[in-house]
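Below: the structure, in structure tokens.
Note that one protein chain is taken out, while the other chains of the complex remain in position.
Up next is chain A:
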Amino acid sequence: MRSHAGAPPSRRRFLALSAGGAVAGAAALSGCALQVAGAADSGGGGDSITVMVNEGDITDDQIKQAQKELGIRIIRVKYDVTRLIAMLTAGRPPELVRGVGATDAPYFAARGVAENLDPYFAKSTVLEVDDLDPVNDLWRWDGKAQGKGPRYGMAKDFSQDSMYWYNTALFDQKSVAYPSATEPITYEEWLEKAEQLTQRKGGQTRVFGGSYNGVGLTVNLAALTAAAGGNLFTDDYATIDFSSPEARKALTWYVDYAKTGVGPSLINPNPDTWDGPTYMANRMAMSNSGYWLGGMINGDEKVAKVSRLAPAPRFAGGPRISACQAGTGFWMPKKAHNKQAAWRVFEWFFGQGPAKDRATGGWGIPTLRSLRPLMPRQKDYQKQVVAVQEAELKHFSVVSFTPYAKVEALDAVINLIIPAAMRGQMSIGTLIDRLNDKTNEEMKRGKELVS
């Protein structure tokens, strides 16, 4: 049947037209998307690049500054891994993407989506390899392990996240001795102190004795295992072994920490959602947030005056290590379209104006050695913090992470299983067996997708 002018369109023809319209609409929408991302190819007003970050990573002022100093327009899109995947799949990724070096670097490098930045570093006069702090090794991946091989990104600032802040006023209230500024206490001692410092009333915790959650559960457990002298992962990073004596020690300690209720955990969540506000409200005596929290602490002189930074604890008989659990920074997707402009912004962000601003604010240790003198040390309490931090840098170590699973996936598995053990409803032995089963199932699936 042929339709003709003037006749009402049949339902079939109408649906066909609608489908055509939908396709045209989709094309128009993708055209819009192309226009946004395509702006990175320069649109008459100089270069522009798309940067996928959280709002605080690059401020509006910095975007204006970049336009003025570099002549590059930065289009900021909110970091969202689903959106990133969509953009990567469509072949129009952002030019720079926020990432957590400790966990994201091996994941993206192993999948071949991240650009090898070695040739860029080799030519740069702003970011010289000799000037890079060892923390940037978190962004290296040699195809097997983290810490060696080509560079796939760079950290914007960092902390040694097993170090902890403590509030001397809350220590004084409970007559608990301050920890040493030079010699680390043991994890067992840390837990004892936390119990002594915890203030409770009617079953409610008014002051947490200490928080020891780190940047995330898996990466925290990996760091704790390393502190016990082992590795949470097997040599090829293809499996996890919670049953090794070191991992067992780490896990048992963390479960005990949760059981005592001295700090926030999965069974005792913090309504503030992270340590910062609780610590600032004098409701947390110790927090293993590392130097990075200093940016917040420096903002309130009352709290800053009673705050001290202490070295990362060690397990009795274990090695002294002090890892960075995050090393948040940027990486460049291999399929990025405007790589030269992206690298120029990369250099500026990590080595020029914004990097200097971050260093002076106390929000993390600068990732260029040459910027370290900018760390705040005018006041007495700042001098103490910088002295402890500088001494701790000697013990920095990279705790490698697996490329075969997203850290969120491993966190998810542990989150589902561990609460029962924290409530005393599951033995450590059963917990280990279940964690090994489920995490390795996840790792196996990941390995199949990569290799």
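Assume a residue touches a chain if its C-beta (ideal position, glycine included) is under 8 Å from a C-beta of that chain, and two chains touch if they have at least 3 such contacts; residues count from 1.
What we mean here is this: contacts and distances are computed from a predicted model.
Participant: Missing chain, UniProt name, options "Protein ImuA", "Lipoprotein", "Sugar ABC transporter permease" or "Protein-export membrane protein SecF": which is it?
Facilitator: UniProt protein name of the non-displayed chain: "Sugar ABC transporter permease".
Participant: Thinking of the whole complex, not just what is shown, which of A:G153, A:G216 or A:G327 touches the missing chain?
Facilitator: A:G216
Participant: Identify the residue among A:P134, A:P150, A:G229 or A:P419 that touches the chain left out of the display.
Facilitator: For the chain that is not drawn, the touching residue is A:P419.
Participant: Out of A:G56, A:P269, A:G317 or A:G424, which touches the unshown chain?
Facilitator: A:P269
Participant: Write the list of chain A residues that the hidden chain touches.
Facilitator: Missing-chain contacts on chain A: residues 6-9, 14-15, 17-19, 21-22, 25-26, 81-82, 85-86, 88-89, 107-108, 111-113, 201-206, 213, 215-217, 266-271, 273-274, 406, 408-409, 411-413, 415-416, 419-420, 423, 442, 445-446, 448-451.
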